[in-house]
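Structure, as structure tokens:
The chains shown are only part of the set, and none of them has been moved.
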Amino acid sequence: MKKELLEVFDNQFPDRNYTIEIVNPEFTSVCPKTGLPDFGTITIRYIPDKSCVELKSLKYYYLEFRNAGIFYENITNTILDHMIEVLEPRELTVKTEWKARGGITETVTASYSSQQQ
Amino acid sequence: MKKELLEVFDNQFPDRNYTIEIVNPEFTSVCPKTGLPDFGTITIRYIPDKSCVELKSLKYYYLEFRNAGIFYENITNTILDHMIEVLEPRELTVKTEWKARGGITETVTASYSSQQQ
Amino acid sequence: MKKELLEVFDNQFPDRNYTIEIVNPEFTSVCPKTGLPDFGTITIRYIPDKSCVELKSLKYYYLEFRNAGIFYENITNTILDHMIEVLEPRELTVKTEWKARGGITETVTASYSSQQQ
Amino acid sequence: MKKELLEVFDNQFPDRNYTIEIVNPEFTSVCPKTGLPDFGTITIRYIPDKSCVELKSLKYYYLEFRNAGIFYENITNTILDHMIEVLEPRELTVKTEWKARGGITETVTASYSSQQQ
């Protein structure tokens, strides 16, 4: 998961709090236990400070997970950590919603606020 | 209802409050009055503290209810009690939504917060 | 509308506030003006104190309205009154949603809280 | 089930085959076994010959079933018989779709064609 793949561009409206939500319903990784693929939707919602994430680089960043064996909770928190480092946003939430396995679905949601630091 | 079936793994992000929601639309038990099966969807939503519940063990735990005669309210509160004991979560909600009987549907929702203890 | 038809059973988890929602989409009564039937969905949501309403008795209670001429607002408030008397709940809401007449639909919602008494 | 309640008016376009479909999602009758109400949607589709059924009279005709104990299959075929007698249509189909009982739904469909007589 190379966070270096993430590119940013300058937020041109830093004086205003506004929200950017990016939804990727085509995320896939590998279950570390079974070696079988997992499929999910990743949603990022953030209030930018100085930087916004570039969409194409985000796509390539997500591709790094395609053949990686990693649990739902780790994916969610790892993406959150990388985004905080790269974007230094005012607020940021990562939600991952996973397709059913054995009839059971899981959703993981983690948030960050620069105010709480 | 052997809560011993529930397995946990260590929460690797204990410094952060985040939410895990697990939905099982394939739950079935038996009505203690009629002996006929009930069908429902069980949703668990919690903020982990030290432990997270392992999904496969949760599936086997739910299977224990398959041939047990037990009322909606008891199922909901029993699952809540077991989860509190096994996970010691920061927050936890159990919601059970039942298919119609005689044209009437019931939903039961019970919550726990470690703050209120 | 004999509220005596309503049977209760003991709430086995009185130390915990939890919510029970019961939806009946097959309710019918008679319009007192036209003598024509009305159709609606009745939703009851409550936090039990000492008692829970028994579902089958609730169904028979609702059947009492089948051939009774009574207005939407009266049905809603009458069910609320009966439930308060029989259940003495901590919180209770009754919502009645009516099928269109002359292209117009009506929904009536009434609530009770034991805290406000 | 008094078919005399059904009123007709003259088909003003008898030279043309055209179709009239009438859907009533607010039908209710009584189960002869349990005495409990059944709820369903009744659909009539026909090609008129000399007569069309008047909608308001159809509504009153349906009301006759409200407190009658009668099985799904009988309702369907009885309505078909009455409509054939009263309308003498070119083609006629009656479909009755019933709300779930014990988790199981039933749909009954019966048709008539004047060509096949």
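Chains: A, B, C and D, in written order; residue numbering restarts at 1 for each.
Please note the rule applied: a contact is a pair of C-beta atoms (placed from the backbone, for glycine too) under 8 Å apart; a residue touches a chain by one contact, two chains touch by 3 or more.
Note that the structure is predicted; figures quoted are calculated from it, not measured.
Q: Could you tell me how many identical protein chains the full complex contains, when just 4 are shown?
A: For the whole complex in this structure, the answer is 10 copies.
The rule is simple: only the chains that are shown with their structure count from here on.
Q: Among B-D, C-D or B-C, where does the A-B interface recur, judging by over half of the contact pairs matching in residue number?
A: It is B-C that repeats the A-B interface.
Q: Let me have the rounded angstrom distance from the C-alpha centre of subunit A over to the C-alpha centre of subunit C, please.
A: 45
Q: How many angstrom lie between the centres of subunit B and subunit D, each centre taken as the mean Cα position?
A: The answer is 46 Å.
Q: Distance-wise, how many Å sit between the C-alpha centres of subunit B and subunit C, to the nearest whole number?
A: 28
Q: At which residue positions does subunit C touch at least two other chains?
A: 26, 59, in rising order.
Q: Graph of touching chains, which shape: line, ring, star, complete, other?
A: Contact pattern: none of line, ring, star or complete.
Q: Mind pulling up the subunit A residues that touch subunit B in the complex?
A: Interface residues on the subunit A side: 73-74, 76-77, 80, 101-111.
Q: In the complex of these two chains, what residues of subunit D are touching subunit B?
A: Residue list for subunit D touching subunit B: 36, 39, 99-103.
Q: Okay, in this complex, where on subunit C does subunit B touch?
A: 11-13, 16-26, 52, 55-56, 58-59
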